[in-house]
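The complex appears here minus one protein chain, its other protein chains still in place.
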Amino acid sequence: MIKVEAIIRQERFNDVKNALATAGFPGLTTYEVKGRGRQMGYTLTFRGKEQQIDLLPKMKIELVIKEEDLDKVIELIRQKAFTGNIGDGKIFTYRIDEVIRVRTGEKGENAL
Amino acid sequence: MIKVEAIIRQERFNDVKNALATAGFPGLTTYEVKGRGRQMGYTLTFRGKEQQIDLLPKMKIELVIKEEDLDKVIELIRQKAFTGNIGDGKIFTYRIDEVIRVRTGEKGENAL
Amino acid sequence: MIKVEAIIRQERFNDVKNALATAGFPGLTTYEVKGRGRQMGYTLTFRGKEQQIDLLPKMKIELVIKEEDLDKVIELIRQKAFTGNIGDGKIFTYRIDEVIRVRTGEKGENAL
Amino acid sequence: MQIDSGDTAFVLLCAALVMIMTPGVGFFYGGLVRRKNVLAIMMQCFISLALVSVMWILWGYSFSFGPDKGGFIGGLSWLGLSGVGGAPNPDYSSTIPHLAYAIFQAMFAVITVALITGSFADRMKFGAFLIFILLWSTLVYDPLAHWVWGSGGWLKELGALDFAGGTVVHINAGMAALAASLIIGKRRGYGRDPMIPHNIPLVMLGTVLLWFGWFGFNAGSAITCGAISTTAFVVTNTAAATAALTWCCIDWIRKGTPSVIGACTGAVAGLVAITPAAGYVSPLSSIAIGIGAGIFCYLAVLFKVRRGFDDALDVWAVHGVGGMWGALATGIFANIAVNSAGSSGLLFGNPIQLGYQAVGVVAAAAYSFVVTFIILKVVDKVMGLRVATVDEAVGLDIAQHQEEAYS
Amino acid sequence: MQIDSGDTAFVLLCAALVMIMTPGVGFFYGGLVRRKNVLAIMMQCFISLALVSVMWILWGYSFSFGPDKGGFIGGLSWLGLSGVGGAPNPDYSSTIPHLAYAIFQAMFAVITVALITGSFADRMKFGAFLIFILLWSTLVYDPLAHWVWGSGGWLKELGALDFAGGTVVHINAGMAALAASLIIGKRRGYGRDPMIPHNIPLVMLGTVLLWFGWFGFNAGSAITCGAISTTAFVVTNTAAATAALTWCCIDWIRKGTPSVIGACTGAVAGLVAITPAAGYVSPLSSIAIGIGAGIFCYLAVLFKVRRGFDDALDVWAVHGVGGMWGALATGIFANIAVNSAGSSGLLFGNPIQLGYQAVGVVAAAAYSFVVTFIILKVVDKVMGLRVATVDEAVGLDIAQHQEEAYS
Partner (left out) sequence: MQIDSGDTAFVLLCAALVMIMTPGVGFFYGGLVRRKNVLAIMMQCFISLALVSVMWILWGYSFSFGPDKGGFIGGLSWLGLSGVGGAPNPDYSSTIPHLAYAIFQAMFAVITVALITGSFADRMKFGAFLIFILLWSTLVYDPLAHWVWGSGGWLKELGALDFAGGTVVHINAGMAALAASLIIGKRRGYGRDPMIPHNIPLVMLGTVLLWFGWFGFNAGSAITCGAISTTAFVVTNTAAATAALTWCCIDWIRKGTPSVIGACTGAVAGLVAITPAAGYVSPLSSIAIGIGAGIFCYLAVLFKVRRGFDDALDVWAVHGVGGMWGALATGIFANIAVNSAGSSGLLFGNPIQLGYQAVGVVAAAAYSFVVTFIILKVVDKVMGLRVATVDEAVGLDIAQHQEEAYS
C-alpha cells in the first residue's frame, strides 16, 4: 500500500476531494498547512509597513491506496489541482507497511 | 523504529492518550484533521438548505515506537478508540529511518 | 529522497525557517501540533482548580530533500531549534518514493 | 417649542444604538459566511456606515425629508444640512433639535444598505459595491423614506402606518436583495460544496447587537420619551422573543433539534416584523406578530431554497417577507387606544387601514425591486458586479482586501 | 403624577443595558467552556432571554409585582400586562410609565435564569432545561422578587434592603446553581481530562458587556435619574474595579501571576457584591465591599474545588457568595446620608439593619436551594436532566444543536 501526500491550493481542494470520491477513492485525511516552495510568498503592507509572507496556506491531503491505483490517483489530483501558476503544489508518495481498521481489526488492503 | 499514525474519533482521544502514557508510551504528536472513509459523512440543514458534510473532524495521533512494541500499541489504541460504529478510524504504520533528539543529539531508539 | 519531520518549539520556528531558506532549502510544509515527550507538560490553575496539561503546542516542519543533504539539514535544524531545555523537540526521517510537481508533472529530485 | 433634555438624550442615545446595528449586521453576516469571506462582508457593512453617513449630510437628508416635491421626494434646500440646526422642527421633532432628528434618521439610511449585502455575499466586487451604494441610497432609499415619513410624502398622506421602518428599511432592503441575487447569480459551488457558517459565536454577537440596537430603532422612533416609546420598547422585545421561540419550535419539529442559527434568525425576523407596528400595538398583539414572523419567514426560507435563487443570507426571506408581514400586521393589530396619534387596524374596527398598509407594501416592494434591478444592470454593464472566478475561489478577503481574518 | 422624560429615557435605556447582560453571560460562560460546548451554553442564555421575556408578559410580572397575596406572591390581576400601561404606578414608578418599570424588571427575571446555566454547563439536556426555566422562573424567581420588591412583600415590609437584586438575582441564582450541580453530578472526566477555557477573548467580551450592562442594572434600579442613580453608578464601577484588583493580587500571591480570567471573575464578583448596596453606600464604602468580594469569592472557589462538587463555572462561589456578602455588607455600610429613602447600617449606628439583611439572606438562600432541588429532582425523574454519555463526549453543540461553533 502507498500513501499519497498532496499539498495543494486551498481553492482547488473541493474539486480534488469530489473527484477522488467519484473515482472511487473516498478514504482520505486532510488538514490545513502552510508551505513554501518555489513560490516564495509575497509582500503585504499593514499600516505602511511591508511584511514578507513566505508561508502560504495550503491544503494537505493524505490518502492510502493500493499500489496499482497510484498512477490513476496522481493523475487525477494533478488534473484537478492544476492552475498552471507557481504554487500549484506537490505530491509525495511512500510505502506503508500496514493498515488496520479500528472498528473491525481488519488489516491490509481490506482495511482501506 | 516504526511510526504509527492513528486517526480516531475526537471524543475518544483523551482515553487513548491517557492509556498510552500509562502503558509507557508518553511520546506522541497529535493534531486535528478532517477525514472521510466508509463513513461518508452526513447531511446538515442550515436555514432550510441541506448541506452534505463528507469530511468529519477526527484526531490524528502520530507516535514513533520500537518495532517490538508495535502490536501492543496497536491493540491498545484499538481498544480505547473502539465504539463499534462506522467512523472509529484507522491506523497506518510505516518504518522510520532515524530519530534525533534535538536537545542532546541522541539518535535511534535512545532518542525515542 | 528523504523526508525530514522536525517537531520543534513554536518560538524557535521563525529562526529555523529563515535559516533553512538561507541555506538553500526553501521548500517546506509546516503546521501546528500538540505533543508530549519526556517533557510531560505542566500544571495550570484555573479558578482554583489544577489542570494537568500534558500536551504542549509545537511546530511541525516537513521537508523533503535529497539524501545527500540530510546531515546538513539536520544539523541546521538542531542548531536553530536548540535551547538546551526539555521540550526542544525531535526529528524523524524516512525515505520517500516519489515526488511530483503538480504544475509541471516533473518527478523525482527535479521536482523538489 | 422648547428643547426637552430627556427627549433629546433619548433620541441621541437611540441613534447610537442604531449605529451599532450596522456593524452588528456585519458580525451576523460575517459569522454566517465561510472564513475566507468574512472580512469582505464586514467591510461592506462598515463602509456603508461611512459612505452613507457622509452622503446623508451632503444630500440624503434633504432628498428624504426636505420640503416636499409632489409627494415623491424632498427638495434641495437642506443640502449639507444647511438650516438643519439646534432648534426643533415642528414637522419632525417638536421637542428636540432638528439636527438630532436628522442624525437619528441617518442611521436608518445606513443600515438599510448594509442589510442588502447579505444577498450578494461572497461574490460582489468592492468597487461596484461602492457605486451601488451611491446610486441605490440616493435613488431608492431617499425617495421611499420621503413617501413614508417625509412631510407631504404620498404614503404618509394616504395614511399608511410605518412606525419605525418596516416598509422603508426592511421591505425595501429585502426586495433589493431579491433583485440583487437574481442579477448576480449563485455563488460558485452553490448546492455542491459545503457552505457552512464559519463562526457561530460571531453570529450570536451580531444578533445581540441587533436586538440591543433595535430598542433604539423602534423606541427611538417615537422621537420623544414617554408612553409611546415605552410601548415600542416592550413590544420589540416581546416579538423578538416570541419569533425566536417559534423558529426553534419549527426547527425542532422539522429537523429534530433547535439550532443557534435558527434562534438568532427567528429573533431577527421578529424584530423586523414588529418594526412598523411598534408604537401602535399592545404587548399581547406583539406575541401574535412574533409568531407570525417566525412562521412566515421560515416558510420564505424554504421557498427560496426550493426556487433555487441564491439570496445567500436570506435577506429577502427575513427582511422582505418579515417586513411585509409586519406592515400588514400593523393594519390588523394597530389600536388607537395604544397610540392616539396612530389609528386602529382590522381587529379594532378599522379594516380600511389594512388596505392602506397593503398599498404601502406593494408600492415599496415594486419600486425597490424595479429600481434596484435597473441600477444593478447598469452597474454590471459598466464595470461588472461579480469578482473573477479565481477570486471567488480564493475568497474575497485576500482577493479584494489582501487580508486574512484569522492567523 | 406626571411622566418625566428624563427618568423614562433613563429607565428604558437601562433596560436595554440589562438586556445585553444576558448574552453577555452567554459569552462569558461560552469562552470558559470547551470548544465543543460553547454554542450550547450561549443557546441556553439566549433562550432564557426569549422564554422568560414572554413568560414575564403573560404571568411573571403579575406573580412578582401584582397586588400582594399575603406577602408571599403577587396576584393574577396583571396577567398579560392587563392594566399595566403608559401611566405611572405610584408604588413602583411614580415618574415613568408603569410599563417601563415592568420591562425593566423583565430583564432581571431573564438574567437570573441565565446565570444558573454555568453550574450545569456541558451536560444538561436542552429540553429539560426549557422545562426547568418554566418551573423555576415561576416557582422560585417570581415569589422571591415579590418578597423583596413587591408592594407588600414580607422582606420589604421587614425592612431588608436590596437595591438592585443581590438577594433576588444573585443569592437566588447562586443557590439554585449549587442545588443543580449537586443533582446533575460532575462533568464526565472532571479532575482527569483537561477542561481549559477555549476562548478567553470571548470571556473578556462577556465581562465587558456585563460591566457595561451593570450600570443599567444598578443605576437604573433607582427608577429615576438623579443623585441616587449617580451614586449607584459610581459605586458599581468602583466595586468592580476594586474586586478585580483584589482577585489579581490573590492570584499573584498564590500562583505567581495574575490572569485574565481571574481579573474578569474578580470584576464580576465585585459587581455582584455591590448590587444590593448600590444606592445606599458611599464610594469609599464600595472600595471595602469590592475588596471583600474579591476575598470571599476567591475563598469560595477554593472551597468548592476542595469539596469537589462541580458547579462548573462557579455560579455559587461568585454569585451566591458574592450576593450574600453584598447583602450583609449593605447592613454594614448603608448610610442614610447617601439615600434618605434607605436606612443606615451597622457602621452608621443602626446594627439592627444587619439583622434584617441576614434574615433576607437566609430566607432567600433556603427557599431557592430547596425549591430548586425539588424542581430538578422532579424534572430528572420525568425526563432526565443529563445528556447521554456519548453526547457529552462528542459535545453538546453537535449532539444537541447539530452545529459547530467554528469551522
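List of remarks:
A, B, C, D and E are the chain letters, set down in written order, and residue numbers restart from 1 in every chain.
Everything below uses one rule, namely that contacts are C-beta pairs under 8 Å (C-beta built on N, C-alpha and C of every residue); 3 or more make two chains touch, one makes a residue touch a chain.
Small disclaimer: the values here were computed from a predicted structure and weren't measured.
Judged over the whole assembly, touch between the missing chain and the shown ones holds for A, C, D, E.
Remark: the omitted chain is touched by one listed residue; of E:245, E:315, E:334 or E:371 this is E:245.
Touching the chain that is not shown, out of D:50, D:337 or D:352: D:50 (per the contact rule at the top). Check E:196, E:299 or E:394 against the missing chain and you find that the one touching it is E:196. In the full complex, the hidden chain is touched by chain C at residues 10-12, 14, 18, 44-45, 57, 83. Looking at chain E, the residues touching the absent chain are 4-7, 9-10, 13, 17, 35, 95, 196-201, 204-205, 207-208, 211-212, 215-216, 219, 224-231, 233-234, 237-238, 240-242, 244-245, 248, 255, 257-261, 263-264, 267, 283-284, 287. Those residues of chain D that touch the chain absent from the view are 3-9, 12-13, 15-16, 19-20, 23, 26-27, 30, 38-39, 42-43, 46-47, 49-51, 53-54, 57, 80-81, 85-87, 96-97, 99-100, 102-103, 106, 126, 199, 202, 205, 400-407.
We take it that only the chains that are shown with their structure count from here on.
Chains that count as touching both chain A and chain D, per the definition above, are B. Traced through touching neighbours, the fewest hops from chain A to chain E number 2. Between C-E and B-E, more contacting C-beta pairs join the chains of C-E. With centres taken as mean Cα positions, chain E sits 44 Å from chain B.
Look at where the CA atoms of chain B average out and do the same for chain C: the two points lie 19 Å apart. If you average the CA atoms of chain B and of chain D, the two centres end up 49 Å from each other. In chain E, the residues touching two or more other chains are 402, 404.
Residue positions 31, 44-45, 54, 83, 94-95 of chain B are each in touch with at least two other chains. Contact between chains, using the touch rule, shows up for A-B, A-C, A-D, B-C, B-D, B-E, C-E, D-E.
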